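Here the complex is missing one protein chain, while the rest keep their positions.
Presenting chain A:
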C-alpha cells in the first residue's frame, strides 16, 4: 500500500516546528508502524535528508519509550496497543496520517517526535517506592497478600510510563500515571507504612510539575496501552483526602541515647 505522512519536524527544544509531508510507497501490511518509519528514514538518509527522530527501544510494548499521536490518537487507533506494536494491516492504501509528538507543557519537545518525560521520574522519586534497603527484608512469605489485592496491584503496576494519558488529556493531567503507582503500592501490606506520606508527596509533585488538573474526562483510560483503569484515580483521591487528615510528620528526635 501507499501512504501519505505528515510528520511534525522540529529541530530542537526552542526551534519552531511544522509538518512536512512524505510519500511512502510499498508499505507491507506485515510491517510494524515503526518499521514503516524505519523504511522512510532509510530513504531520507540516502537522499541526504534528516531522518525523523522518534523514541523507541523494546518494540514489544513494554519499555514505554515509544509514543506519538497518529491522527490525533495517542499510539494510534488500536485499543490497548503501543505504537511499536501497531501493524500496518490496520491501514489501507491511500491513507493520510498526521504524526505529532505528545503535546504537554510538562513534556518539552526535544526533536521531531521525541519529548522529555523526566517529570514522571520526579513524581516517582517523590514517593513512588517502598523504603526497604537491600538486605532488610523478611521472608517472602512472611506477610501473606490476598490474591485479589495482589492482582489489582499488578493491574496498576502494569503502567509503562509512556505518557499517552497526559498527551490525550485536554488538561494534560498526569493523574492516571500517578494514581497507578499510588494504587499499586498502597494496596499492598508492604506499602502501608508509608501510604499517607507517599500519596501526599506524589500528588504534590504532580502539581509542582506543569501537569493540569483531572476533570474526569476519561480520555486517558481510553488511550492507555496497558488499559490502566480510571478507578485508580478515584482511589488516589480517596487516599489523598485520608492522608491530609491522618498524616503527621515523624518527630525528629529519635534514638539519640
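Simple rule for what comes next: contacts are C-beta pairs under 8 Å (C-beta built on N, C-alpha and C of every residue); 3 or more make two chains touch, one makes a residue touch a chain; residues count from 1.
What we mean here is this: contacts and distances are computed from a predicted model.
The subunit not displayed here is recorded in UniProt as "succinate dehydrogenase", chosen from "Ferredoxin", "(2Fe-2S)-binding protein", "succinate dehydrogenase" or "ABC-type polar-amino-acid transporter".
Here one chain is not drawn; of A:138, A:170 or A:250, the residue touching it is A:138. One of A:20, A:171 or A:190 touches the chain omitted from the figure, and that residue is A:190. The missing chain lies against chain A, touching residues 12, 28-32, 34-36, 38-39, 42, 45-46, 48-51, 53, 55-65, 78, 81, 85, 87, 89, 110-111, 114, 116-118, 120-121, 124-126, 128-141, 143-147, 150-151, 153-154, 157-158, 160-161, 184-185, 188, 190-191.
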